[in-house]
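Missing here is one protein chain; the remaining ones are kept as they sit in the complex.
Entry: chain A
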């Protein structure tokens, strides 16, 4: 049964309830009414009361008749009235209905009323004797019928009660039935309600499961939604990434396109089927491709089309393609140069691709090649004279040496330079110098054979490679020829110029010589030729090399000497003649070579000057001399020699100052000795430096005076403190009068200029006496003391003399 039907049934049951209730209500009312009927009036009671009251009236009447009774007239009257009142009730209402049922009853009631009316006058006049008896007699006749009426009434009442009871029983049954019905209905209703509840429960259950399902579904939907939104986001992200990638790719593509088409090189990419898949603008330009060539065209048909059009790059591309096909057979990448018959040159870099096909880069190197050859020429030739330069000369010499070795013949290298070319340059200018060099070059070129080579090595240095030499004489004659031809006068810009040359010759008779060695030999020979006599030639001799080697060794040792602390200072006393005591010491540099022992300053100082070691060495001497002198008695000076090379160094003054500061030596105790060659160089700067030194407070002495130029103007250019007379004059003082005269003049000159004069190299008492006589201020020499290391110095002449004596 469906819920709807159930509801219908429920409605019907409820309606039944309602109807039953209404019906019960009406029944109750009916019953109420019935009960009312029963209890409203009791006919039997009425009748019995009537009998009783009738009897009481009779009794009162009788009592009234009896004299002495307490019943008075009023009492009788009252009982009469009461009976009248009752009689009225008997003719009224329900009782009347009872009376009407039977004529006998009607007669009885009528009789009563009649007798009451009949006795009324009698009762009014009870005082009248006999009235009471008469009244009693009248009444007595009705006693029986009245009692009968009472009986009948009682009987009728019983009937009415029975009927009412019947009615009540009926109602009871009806009630019971209805109640049963209601109970049944109630049970039915309960059952229905139960069922309804059950149905509702089931429906609820279903609803719940449905809700649950819905919830589950909702959850699933939510999950699905989440998954979907996640997927959507993911998709969006991917999409963004893809878009970004696409953009990037596009940008990249554009860049690649731009890069490809702006490449200075042509580029072409061919797939495994020999179809052109990529090429750039430069490629098209290089080989004359027009716009009709689309990517995907087979390379062969592309070249075919070019040839058909007689495009300028057709033949080149054909040749390159053929080369590439060869390369593809070997499957390797390579770079090659292809020269086109049309005069163009291409550089191709070919690279096979892993999936077949290849990529190649093409460069038009025509111009570059031209430039390269130009550069190569320039790299090997002297721009001024167009002769070979040192590089080319060296290369050719190498080649020549190799071929000479193969063939077993000799070759020679001749080195030459122009004598006093510097003077020409200085006096006539560089332009004239250059023109002279060109003219010399032309003459040199004219005097060599084919296959020989003339090169300008630099400046006014030239070299000749004589490739085939049968005997040294060949070289000598070439050298003579050169000397002659170069030495002939030149006419340049209307001026006649004469310039000589010297030649050094090196032969490769010992075939294992390297080109550089050969060149060096020639150079050494040239050096010798120049030092011997200008305008001549010299062959290289091995001893030249030995000297060279010795000097190299010396240089190398010298470089290490300072670091190895191999230098020492020796001090030679200088004696003040007048005071006859030591006024100072001259510091003299000594090199204690670990193998060779003591090396003379004359040997290593020039080398040190040449290799730039003089500055640090000079600084060391200054430092050491000042430091050691600082320990001496306060009146003893120290003299240090300065090289002209040191004067070129601008830091000289600073070095002196530093040495003084560090040692704490008073500047007045330091004497710097310079030779006149110092003043030969850049005069103003040198003099300025001397003045700066003087400002420091140190003394400056002119060393070796009397040799060299000995220009008196030098003495004027700077106010020296001291003049040192060269020992060559002292040595021959006693034997040569001119020396004595010179010494005399110098001492007088010194005295008149206010300068101290010191004579060097005093070895004998005689020399000393003469110098004293000549007026020399100071003397220095073995006679007074040999140079000694600082630790052995004595500062008193007395001790010195005594030691001498010992």
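Assume a contact is a pair of C-beta atoms (placed from the backbone, for glycine too) under 8 Å apart; a residue touches a chain by one contact, two chains touch by 3 or more; residues count from 1.
Here is the rule we go by: contacts and distances are computed from a predicted model.
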### Protein name as given in UniProt for the chain not displayed, "Peptide/nickel transport system ATP-binding protein", "Protein-glutamate methylesterase/protein-glutamine glutaminase", "Oxidoreductase" or "ABC transporter permease"
"Oxidoreductase"
#### Entry: From A:6, A:24, A:63 or A:78, residue that would touch the chain that is not displayed
A:78
### Per the touch definition above, residue among A:52, A:65, A:106 or A:409 touching the missing chain
A:52
### Touch list for chain A against the chain that is not drawn
36, 39-41, 49, 52-53, 56, 78, 81-82, 84-85, 88
